[in-house]
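Some chains omitted; the rest stay in position.
Chains here go by letter, A, B and C, matching the order in which they are written, and residues are numbered from 1 within each.
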């Protein structure tokens, strides 16, 4: 864990007139928009937590545009501040949090290649000490994230997965790597432990039962939106802790887990989802778990005329950042 | 009830290259948008359930555009699938469901004439065996639907009516057939049994108490949004079953029954309505009732920039379809 | 209190053809849009309740446009009617309610001067008998409203304050009068009694704890959104009555107290807020309290593509009007 002085030095910025300023305290509409207004860095070891943009949406099957997710989440994250009043966590007092920029892809026209490039990025990241907090892009990116990070873990990780969809389908339209498949791939390759996996907010019709059957057969804990509503968010959190325990755990939040009233700007919206109040309280209830990384995916700004989806996304990202910062700060 | 082979033959489509495909399994953004991606038919007897567009909004009193409701519900219904995971109903395994196209009106400038044309359409439909699932248009269309179907019933039907408004007002601005009046007309003419009628989600101010007084005087069960909230959706469903019993029952869903956060695109939105989670669970709870038809009305795509209203509408339409398919499948 | 005839005379309008009409009963899309379709007046004593527009947003710190709030609330208030069906209050049977137009500011480029101009307006208003119901503009306007009205009260007033933010911060960006400060100013100057002040719906991160500390140190009752959710709206209302009792009380509703799903069009939206159903039921539960005025602020129509924020705002404004009308009608 870094000390106060190091963190102070990290966050202090200087403008061209020589004025030193703290980016979280400037006017919100000012400056180049970085994630959470954090310093931009290009060295994995320069920060304790690195927020990474993955502006790629080649795994989508319906409405597109998640490739602009990182940009608009950066814009909207200027509404975020330094103190989480609900939990009293102050992430920038616990960790150096930097914006690592976006992954630069060399091949976007063959989905499988792009997936491999993302994997390589996280494999390099895994050689550093930085804790990754990633912003998609479509959900297909979580598989190469987990795959790239694999060497950091000595075991399949637990997974807390908020989503309308289980994302455990098989091959579709010529690829097994699409945005409805990452957790089948991750499970098949031993990256996640299905018995320590919870899929929360699942809903919507299906054309084939393949995904749901896979999840359940493997022992994943599928909490449909009806289960969720009947249990209430508090009991769901009890269940999460019970399933995950102290295992290393990865958190992935597909914004379409939210109801379309809260997240209209997403590729495959499903009516009748989680509200923001529920989502925020659940994330706060997960404090102290053994997080190894997290991501937020599927925000499509082109179809989000009020930017509400990206604002809610940035708000959830801040909660995730607080969870990771407490983990990093423990050290 | 049709057998499997007949249904298979019904749903299989062939493209110009000779390829046979199942429309629910193609990419969502492809093909001419029909309701639920179902085959387009122009013969009442070609299907067990016919989805009918009524692109007419001449009964509106404020914001217009419900005439584009069928078109956008068709577009958004490409997000619907074949299996209702929450209830395990698979409507296309139970019934041939076809898109009957739109009613072609010859006179749209005299509201009363248009109403009569719609009535004639349903009178012809009533001579066939098809179960009608209609998509408006404004709510004035439900009266001629019920009137046209009258010969099918040997009694006034029960009515489950989701709406912000009772739609039992008298003459307004020169016509008794406007979109705030269908259920007064239907009641006065013995098309519905008011003692077996429930109006759910009622709210908003009034300039005259006329409508509410009519509903209550006739014995309709008016469940205001406050009643609804205090009872909870489960108890409301108990009440519905208690009131309707095994009577033949028609279901009409005015999208403005939903809160504007879920349905901004409607002509007379009223703050503080039903959520989608509540609406979906209620509709599923009505399985096994003796349905004779259903409709969805008042979706105004011009004022729905994210298409959320039409998406939620299509989702409710799928639930209604499942209810009707189970009824049809019983036979 | 005025008698029926006076009120009738007040509300009757005549058009250029000599036709007399009641504005609440004409078609909604017609006529110049005044607040609640009420008569426009330019004399404080011509009405019992005056609705006043304050088209000023010079106190904003992020997204702008609340200066168009009065105009769009006027537009959307055409959906409001004469009878509050939920409470049976009929405000136009209790009071002459007029649209007093907008405050005309002479200096909008120096925030402190604009604040002083607003104060002078309410000081003049305080010499009349009219009950003020104001529509902002940003929240900075509530301080000069309270200051201008001060001579009417023989004591600091109680305050019911719905908001995402406590608005008790100190100087920011060169002014102590910005939209995050009105209640610190009001408290420091003895305009409000902090021990009879409730701040409801508070949430969002902070960069400095200054505001929250101020509120709590002064004895204000800060009900965060988590408190609110855990208590439920009914218990919150019990608490409000307990705190305020029969004291003269001012009601201020910042539209960002609502969740962004219900109020996307506001300058500093905070995820996870109050729903419209909760807001409506709370306001209705406050009947019979000793109201001395009310305001609705922070509606920014430029970023509200469906006008839902202004519609919900107009709906809340109608509830506030009913509360004030009952108070006025008591006399």
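What we mean here is this: a contact is a pair of C-beta atoms (placed from the backbone, for glycine too) under 8 Å apart; a residue touches a chain by one contact, two chains touch by 3 or more.
None of the values given here were measured: they were computed from a predicted structure.
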| query | Assuming the 3 chains shown are copies of one sequence, what number of copies does the full assembly in this structure comprise? | reply | 6
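Methods note: only the chains that are shown with their structure count from here on.
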| query | Is the contact between subunit B and subunit C built from the same residue numbers on each copy (over half shared) or from different ones (under half shared)? | reply | different
| request: Return the distance between the CA-based centres of subunit B and subunit C, expressed in whole Å. | output: 39
| request: Mark out which residues of subunit B touch at least two other chains, giving numbers and ranges. | output: 259, 261, 305
| said: Residue numbers of subunit B touching subunit A in their complex, please. | reply: 24-25, 27-29, 79-86, 259, 261-262, 275-277, 279-281, 305-306, 308, 311-312, 315-316, 318
| remark: Per the touch rule above, subunit C residues touching subunit A in the complex are 61-63, 173, 203-209, 212, 224-226, 229, 259-261, 264-265, 268-273, 303-305
